[in-house]
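Only a single protein chain was left out; the remaining protein chains are all shown in position.
Going by the order they are written in, the chains are A and B; count residues from 1 in each one.
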Amino acid sequence: MSAVVVGAAPGKVGAPEALAGIFWARFVRHRPAVISALMIALLGLASIFAGAIAMRDPLRIDMSHKFAPPLAKGHLLGADELGRDVLSRLLHAGRISLTVGFAAMAVTVIVGAVLGTLAGYVRGAVDTVLLRLTDAMLSFPPIFMLLALAAFVRPSLASMTVIIAVTSWMDVTRMVRGQILTLREQEFVTGARGLGASGARIMARHLLPNTVGIIAVAATLSVARAILLESYISFLGYGIQPPLASWGNMLNNAQSYFATAPWVAIFPGVMITLAVTSFNFLGDGLRDALDPRHVRSRS
Amino acid sequence: MIDFDARPDDLRSTSRSLSRREILGLLAATGAGVMLTPIVRSGAVRAAETPRKGGQIVVALSQEPTVFNPVRPHIEVDRGVHFGLFDSLWRVDEKAQFLPNLAMEMPTVKNGGIQKNGLEYLVKLRKGVKWHDGKPFTSKDVKFTHELIMNPKFGAYSKVGHDQVASVETPDESTVRIRLKEPFAPFMTAWGDTYIVPAHILEGVADPNTAEFNTKSPIGTGPFKLGGRVAGDHLLLVANPGYHMGAPALERVIFKYIPDLTVLYTQFKGGAVDVTGMQGISSEFYSEAKSLPGVIIHPHYSPSVEYIYFNHGDPRFKERAVRQALYYAMDKKAIIDQVYYGLPKPVEGYLPPTSWAYNGELPKHEYNPDKAKQILEEAGWKAGSDGVRAKGGVRLSFTNATTAGNKLREQTQALVQQNWKAIGVDMQITNMPAAVIWGEYYVKSKFETLLVGIQASVGDDPDCLNRIHSKYIAAKTGSGRNVSQYENPTVDKLLEDGVREIDRAKRRAIYLKLQEVIRTDLAYLPIFSYVRIEGVKQGIVNYVPNSNTLTNTWNMHEWGWKA
Partner (left out) sequence: MGVEGLKQYFARRVIQAVVVLGLVSLAGFSLLHLAPGGPAAIYALSPTMSAEDLDRITHELGLDRPIHVQYLSWAKGFLSGNWGRSYRDGRVVLEVIADRVPATVVLMLSAFSVALLLGLASGIVSAVRQYSLFDHLATLGAMVALSIPTFWLGLMAIYVFSELLHTLPPGNIGTVGAPFALADRLRHLILPAGTLGVVMVATWSRYTRAAMLDVIGEDYIRTARAKGVTQGRVILRHALRNALIPLVTLAGLQLPLVFSGALVTETIFTWPGMGRLFVDSIGYRDYPVLMGILVLTATLVILGNLVADLVYAAIDPRVRHS
């Protein structure tokens, strides 16, 4: 998505505490975002305490429980094709999917912020090169890129994270660049330059902190995207490999069983939708809180 | 439904099969035949039912056939189409008998077809056979096909059976004399898989590698002609009324491409598909498929056997004790019963139970984890603090790889991993996409262990020299397919004797011994012989599953709908 929010209120940069207060006030007015934040916290806790909640080993095979329906034989959400407990697999898969989501987000955000700041501040040749590079990457349809990459490497948590990050940094770069372009003309920057501050110092101490808002929005949305992408690749068979469970590969295994054991296929899909929706709403809420007027600017 | 449990015994008596071949030959020569129907005009002794004229059959394939030239590199689904478009000199039926196809009769020692103890084959060709474009088929075409395969500028698929040929002569239009460099027993089988291409079309072409013939306009002598193609969707074959073995009853055969096996099964269930091609129906649907109205399910052996392959280049696997222990600790029955619903048959060797050389007397597998632990203890593999056994600083922790996305194999790996964990062996699952795992990782022996299904040889021939002879370790010598790097001089000698011996009875003895040696040494861990579950709509006649061919369209010229 290339809609960009011009972060700080137009005009001047006010005192940080006052801004934070305004930000929070706007945020809590956005009800879906608040609900989503709670949902995410819940999912996070459930993943961390997956072992305690589920009380069953997600890898334990018991063929006598094969395809047990929900509420049968002690499986709250049923059992899969190897008799493994769906609920515990779901929670442990959540761990994997959320970890990939957050890790990919971290890499995406770091790369995007650095490149975006460089491009936006330094401008000139560096900017042109980075812009064209970004454009080139954006011209690869994401799934094509993902599939090509995933089919060629040994799938693992780390490789998934890298692959997803590689296809996601571009949006963050553009958003940050747009923000930097606006900020660099402002008084505090020209003032710092006049005082002899080096480019690096300006970028690190003055510009970057003011992009936190944008980055937060971008980060949230990128987690959503990452979870979705991970599920796509795992579904196609190139992502997280069994017996480790991720929401995506649980669906891959399950598509043959729709007719016989639909619960195996329905629950992971519901979880993905729930998680991704929450992150999307959260990102929306953050964006609204930063600036209620959506201003679209093309970099 | 074919009761396949009866068949292994049926095939044991090879002397009967030899004389049957000669009967076949005689019948072909006189043009008469027992139980013949107008469909199969010459040679085949099979109780073919007479279908009604007309109609179409839709065969579903999970990969798309796009290579129409049978001597170019191709995959199994392409072969399925070749069966319809082309002929070879002879074919192998479900009873491992050779059926003459373009040959008038099978060459035997008795009728002078095999001379000089297997160094020379004199083949009499059928007369009056025409190509799809009307031109006559002659011995020139057979010679041309061989020369094309051997042509260094042509990218042929495989040269097995042709490498060993010294010369192909054409004394007259319907006779071919093939001279070999040395006797090569799998010759018959190899040429059974060699489909004849037209000299008059391909010899004039600038580059046979890129000829339109290969992908757009194949011309064969087969029962069907290419009718049309919708890329990515289906292939249409129309009947060849002038087919030399009688025009097929069907008007059309459609090969439909459905990439996903689950979707394939769903469409078969729904009636859109008449025959589930090649990979058939996945085991997990068997119980449901069995009870579907209006279809017949044929479970039958395919020539592949599922193994756990070891890389003997790794010193841990060089120890027989380790291999034995791993075999004892593996619950084969659980894999077969729980993952594959009890369909495949456990085997102890590399041949399926339907093979004429199958050794049914091999020592049976015993699931005994305690014995496994004992063997390892005695061999000096003691459990470490992490529960994994080690000896001299080397841990029994290794990877096992198979094609990523193969659900049944993944389940098997999960079971085996659990089995082996119980005896202190740590197995790590590292699956990869097919194009990666079967590349250098496999061919150049870069793996530790694999879960793999292998078909030892083409057709019914038990030869597997290439796969287990010590001279053929590609990682060391660059040639061959002994990817497990197994070296055993006794096995080497047996393999070499096996390809040189022409007499089937004597050959059988050699291969029985070979299976015994391999089993005692446990070069690899055999699990089961594949069962392909093929679904066919009720009302289709003459559908005969054949373990000796790669795919089930081998006799599509006989197919039809009930009259």
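In this text, a contact is a pair of C-beta atoms (placed from the backbone, for glycine too) under 8 Å apart; a residue touches a chain by one contact, two chains touch by 3 or more.
For clarity, every value in this text was computed on a predicted model and none was experimentally measured.
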Message: Of the residues B:443, B:505 or B:563, I need the one that contacts the missing chain.
response: B:443
Message: Just to verify: which one of B:82, B:234 or B:557 makes contact with the chain not shown?
response: B:234
Query: Out of A:149, A:165, A:189 or A:289, which is the one that touches the chain we can't see?
result: A:149
Interface with the unshown chain - residue positions in chain A: 2-3, 32, 132-133, 135-136, 138-144, 147-149, 151-153, 224, 228, 231-232, 235-236, 248, 251, 255, 258-259, 262, 265-266, 269, 272-273, 276-277, 280-281, 284, 294, 296, 298-299
Message: Contact with the hidden chain only, please: which chain B residues?
response: 56, 58, 63-64, 66-67, 72-73, 75-76, 155, 157-160, 190, 193, 209-210, 214-215, 230-234, 252, 254, 256-260, 263, 266-267, 270, 272-273, 303, 432-443, 452-458, 466, 472, 474, 478-481
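What we mean here is this: only the chains that are shown with their structure count from here on.
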Message: List the residues on chain A that touch chain B in their complex, please.
response: 59, 61, 63, 66, 81-82, 151-152, 154-155, 237-238, 241-243, 252-253, 255-257, 259-260
Task: Sort out for me which residues of chain B touch chain A in the complex.
output: 261-262, 265, 282, 284-285, 288, 334, 338, 404-405, 407, 410-411, 413-415, 417-418, 429-433, 435-436
